[in-house]
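Okay, here's the structure, questions in a sec.
The complex appears here without one of its protein chains, the remainder shown in place.
By letter and in written order, the chains are A and B; residue numbering begins at 1 in each of them.
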Amino acid sequence: MSSILDYDFYAYPNICSGLKALDTIPRELLSFQASNPLILKYQKDPSRLERQLKAACCTSQIVLGPICRIPENLSKDDISTIVDTMKESSVDSIIAMGSGTIQSVAKLVNSLYCCDFALEEIESLPCDSFTPLPHIAVLDERIDGREATNRLLLDEYRLHHDSLYPEYIVIDERMMASGRDKESAASAIISLTQTCEAYRDYLLTPVIASWTKSSLHFLGEYQSMSTKQAKIALINAAVATQIAHSNIPPGPVTTISEMLAISGFCSEAQAMATLLPHFLSQLTFDKGSPLDESFDEIAMICSDVPWNDIQQMISELLKNYERYIHCSKTSGIITSLIRQTHRLMQHSNNTEIHTLITDLVSHTTSQTVMGGEL
Amino acid sequence: MRLPPFSQFCSRTRIISGEHALERLPGLLSSMSVKNPLLLTDKGLEAAGLLRLVIDHIEKGKLPAPLIFTDIPPDSDLQTVNEIAHLYREKGCDSIIALGGGSVIDTAKAVNIVVSCAEPDAQVLDLRDFSGADVITQRLLPLIVLPTTAGTGSEATIVAVIKDHENNRKMLFTSNFLQPTATILDPDLTLTLPPFLTAAVGMDALTHAIEAYTCLGKNPLSDGMSLQAIRMIIDNLEYSVAHPEDRSSRLALAIGANLAGQAFSNSMVGIIHTVGHTVGSICGVHHGLCMSILLPYGLEYNLHKIEKELKELSLYLCGEQKEAIGTIAAIRSLNDRLKKATAGRHVTRLHDVLDRDKRSAVRPDHLPIIAVEALGDGSHFYNPEQIDYDDILYLLNAAYWGYPLDRELIQKGHE
Partner (left out) sequence: MKIRWRLSPGRKPFKSLYLHIILWFLGRSIQAAVHIDPKIRQEFFNLPDDMTFSLGVEPQGPRMVIRKSTQTGVSYLGRASRKTPADLEIKIHDIEGAMLLLTFRESTAISASHGRISIVGNVAHGCTIVRILDQLEILLLPKCIAKRAVKRYSTPDRIGAMRTRLYVRTLIGY
């Protein structure tokens, strides 16, 4: 019989957060004997980030480059160009500046480069037998929930393997930009969803409890302020929860939201914001269900974070989110999935959940494409 | 929560925990493509049958029996490390399995440094070349740790300490690369630990967690680990001491110690370890026992700087919100209960610690020597309050005779 004391947990990244954290990158590069990093950054991001990274190298004399400025709509050709660039300049590490897509790009090109595979061969990538280049992830507040994990999702490409964990995660306030409140709110919802899913997992192991507890504390800090400090707390929360979340099977809310996002209905955060309250309220209805029991365990293990406080935090964060993003357009479609969600949650077998969700989403997609109302 | 201005957190050892988790060892070895591991342990564990248990599991997995080295002394030293490194090279091993407590694990880490970092054709393999902080600059070979004490947390830390008898000094190695590749926490490995040692190592783990929560390097991630560790240790330590055969509480204790190890590896420890390391090395007192005796005194010494943190910990240590002083009282009372449960072997003051000949291991004339030596222990950087010779001597005298510190007499630094 398995218990909360039986687990297999892996948290690879080294996390560096705070004042002048960006300046620790050259030393970190030297510590794994790298001196020729590939830099990935969003094309639309200010060039001051490059200058700051360049200035950080002043005592190490590391020559940075090549620098690829990733456009918003990345094509397959772009991926191949990056891999060719890596080959041409024999890079020995990757620094990806920004959150979201760019980290998935970094993981993808890292895998392709190290295995010497073309993009078309990605399905047969031998994930268990390659040592990736050290990947430094410099995060900002546009979190997609996969940056610190062993997962990547880029259009139709998906990979899930421990070699994909970034080596070093940097959280520096200089990466934050003003006027990204909308993105921050979305990031908070993604992090909150992952935290709740990890928190309600049937087997809340002590180590997952530690990471999610830290994440909740960080989210509490984010909720009470609206400064760069708050954004640092938010990214810390995201990283902590992603690490916990990458050690459990993905929960129903993240899985459905991911599917909906791929289908182009709405953003992941929009789907999560709509689904999460229902998901959580469901938990209180099913007295005696395995989920209900798992909440008893949570109450026992984490009694210092009262459930009422978490609910309060959730409603505050949702309010904050709604201020920036209107969910009304998509909520009609998503609400109809809630009944199904309830059914999914009764199943503990992950494969089964996955199949059900896939069926559900393909069904939803076909109906919507045809213009029908659910 | 206090968001620190700067923090770093790295804890990259894969943790496999559970009853019969040892059964996963062969699978783990195969997944790492390991073919010829070197198993390190000590004579005591061989006699206790744990070595046999591990080999059985490896053989059950249809893997060849590993090369075994059992001659590891209680204090890991340079000579042994160099000897094992030569053996490793000679036999063409490709990984290390460490079965044991702090000494075996530290020795394994040190051997791993030498065999991974020295040139493959180097004739002389010398660990001394790699001593210091962050000298190691490459990934090391696979190291799997099977901890048998549930206390040291070494299976999760970035530190290794090795004695150099020739130059009479302790070499300290710190690097993120020193974190083992994987660790297996199985109650079968700690079942043979006698109650008084269970109590001592449990208190060692508790000290790690509390110091990690109260010292300067603390950050929210290490705090999460500390709090969880404290809860698991407090809930299971006394039960484990009273019911040594209970596997579930043994496992919970091992997990608590592991979480505490992850916490202190990232936020470091303070005065309790500063003094405890020196008492251990000068008087030969068991490290866990030093920690359990010194824990309340060290907290009293720092009280004016860590009042808020201790108040937060009271929820875990007393079961309800209390003042900081209540947390210290709860630790004293836990020590007293453990003393009772171990028929007096878990002593609560330095005066009562006995050596093998049943004489006092610590004498009053040792105290000034300990105070001087302790000033050279690196952990005092991380203590919230400044420490000088007089402070350590005052603390030692109190811990020796067993009277609480007078808060008025403690020299206080500014806020």
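Throughout what follows, a residue touches a chain if its C-beta (ideal position, glycine included) is under 8 Å from a C-beta of that chain, and two chains touch if they have at least 3 such contacts.
Keep in mind it's a predicted model, so treat the numbers as computed, not measured.
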Candidates A:Asp6, A:Asp45, A:Asp78 or A:Asp162 - the one touching the absent chain: A:Asp78
Listed residues B:Phe69, B:Phe177, B:Tyr382 or B:Tyr400, member touching the removed chain: B:Tyr382
For subunit B, residues in touch with the removed chain: 4-8, 132-135, 169, 172, 174, 215-217, 267-268, 375-378, 380-386, 411-414
For subunit A, the residues touching the chain missing from this view: 18-20, 23-24, 26-27, 30, 39, 43, 50-51, 53-71, 74, 78, 81-82, 85, 89
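Everything below uses one rule, namely that only the chains that are shown with their structure count from here on.
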Whole-Å separation of chain centres (CA-atom averages), subunit A against subunit B: 34
Touching residues (chain side subunit A, partner subunit B) in the complex: 2-3, 5-21, 30-33, 128-129, 205-207, 209-211, 213-214, 217-218, 220-221, 229, 232-233, 236, 240, 301, 304
Contact set on subunit B toward subunit A in their complex: 1, 3-12, 14-19, 21, 24, 31, 33, 134, 137-139, 176, 220-221, 223-225, 227-228, 231-232, 248, 251-252, 255-256, 259, 315-316
